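Of the protein chains in this complex, all but one are displayed in their positions.
By written order: A and B. Residues from 1 in each chain.
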Amino acid sequence: MYAQMIKSEASTDDPEQLKEFQAKIDDNIKVEPRDWMPEGYRKTLIRQIGQHAHSEIVGQLPEGNWITRAPTLERKMILLAKVQDEAGHGLYLYAAAETLGVSRDNLTEQLLSGKMKYSSIFNYPTLNWADIGAVGWLVDGAAIMNQVPLQRTSYGPYSRAMIRICKEESFHQRQGYDIMMKMAQGTEAQKKMAQDALNRLWYPSLMMFGPSDAESVHSTQNMAWKIKMNTNDELRQKFVDQTVPQAQYLGLTIPDENLTWNEEKGGYDYSDPDWSEFFDVLKGNGPCNVDRLEARNKAWDDGAWVRDGLMAHAEKKRAAKTAAE
Amino acid sequence: MSKEWPLWEIFIRGQHGLSHRHVGSLHAPNAEMAIKNARDVYTRRNEGVSIWVVEANNISASSPSEKGPLYEPSESKIYRHPTFFDIPDEVGHM
Partner (left out) sequence: MADVDKKMLTQFLLRMGDNTLILGHRVSEWCGHAPVLEEDIALANTALDLIGQTQFWLGYAAEIMGDSKTADDVAFLRDVWDFRNLLLLELPNGDFGQTLMRQFLFDAYQSILLPRLMKSSDQHIAEIAEKSSKEVAYHVERSAETVVGLGDGTEESHARMQAALDRLWPYVGEMFSSDEVDAAMAAAGIAPDPATLREEYDALIGKVLAEATLSIPDSDFTHKGGRNGATHTEHLGHLLTQMQWLQRAYPGVTW
């Protein structure tokens, strides 16, 4: 998910302390910021929470792309509210990461320099209005799949951020599906847009869950530490099973000829995404990687004088106040 | 690198009669802006709410103690609420 490709960090910690720590986690007692924690736990969380936060921020861009072209006042407001929520989610997550001893600015610099990643899905373009529906339906749908179990993650601040986010997320998926319904039940052109959106975003949505379990190394430690709650394939399967009837209801075709119900396993058999495309995108070769980072770098650079200006003013006022006292 | 905006911990009283609860943190250059940011970020402008902001490094804590979990009910724009959208039952849970 946002934790695509997160490797567990190794630590050289005292085995007794590690045992106690693991027992705490097994007992579902939350780990809080000032508690002892293995260095590997801290580092892995910083990377995972940080990348989750980056994903929310970068995630504002593909949908933000259509705010000025939203076709009605209501759609304009709904989309704005959703994208604003993404910013808010990023903020909650940066706040959670900061409890681990890293600053938001530091995390931001790592994103902007390419040292830290964000979810691969946001490197795909939004090309017609139905994409906005599909993003809500599929991308938020996939995110919810991952985020609901993460509410039970072991680290307190992360868990609480996820709870807050999950409360707000359901509106996101529903508004997306609502758009898809209007499109799928609309004119020929609208139906075409809806199918086109599904065609382009289906496999990238499947990729959100990360490579198949067979390819995913380093998950075991993260699962033991309850930083990762489910395997990639588990979540991907759940997502497919949930989404297929939704697509059927819309009268749209999922672009997978091998999609068939498997009675024995009680779920759908489906084609894997093209994993070479996934790794290419992670490397920086997706359709929008350059645009996304350019946009974030520009916002950051153009905004420096604003941040510095407001900070300088605050300091002037504080100095004046102290002088007066 | 420029000076980062300080971190503030945010406490909100959601309704009259309740006490303030910790909702999270944010960055702001000073307390006045922290309060406004808190209103925009953590309450989506609910009326009648009380907000406290404390610069994070002014908080003293006992060791391992933590602020409790909590979240504000969201706000007045009804389309933010999942119930605003009519999702047919056949489609399954959403």
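Quick notes on this one:
Everything below uses one rule, namely that a contact is a pair of C-beta atoms (placed from the backbone, for glycine too) under 8 Å apart; a residue touches a chain by one contact, two chains touch by 3 or more.
This structure is a prediction, so every number in the text was calculated from the model and none was measured.
From the options A:Gly64, A:Gly141, A:Gly176 or A:Gly286, the residue with contact to the unseen chain in the full assembly is A:Gly64.
Interface note: of A:Gly101, A:Gly284 or A:Gly309, the residue touching the hidden chain in the full complex is A:Gly309.
Within the complete assembly, residues 5, 26-29, 32-33, 36-37, 39-41, 44-45, 47, 77 of subunit B touch the chain that is not shown.
Seen across the whole complex, the unshown chain contacts subunit A at 57, 60-61, 64, 67-77, 80-81, 83-84, 87-88, 90-91, 94, 129, 179, 182, 186-187, 189-190, 295, 298-300, 302-314, 316.
The working rule: only the chains that are shown with their structure count from here on.
Averaging C-alpha coordinates per chain places the centre of subunit A 20 Å away from that of subunit B. Interface residues of subunit B, counted against subunit A in their complex, comprise 1-5, 7, 23-27, 29-30, 33, 41, 61, 63-66, 69-71, 74, 77, 79-82, 84-88, 90-94. Listed in rising order, the residues of subunit A touching subunit B in the complex are 30, 32-35, 74, 77-78, 81, 85, 88, 91-92, 95, 98, 103-105, 109, 141, 156, 159-161, 163-164, 167-168, 170-171, 173-175, 177-178, 242, 245-246, 249, 304, 307-308, 310-311, 313-314, 317-318.
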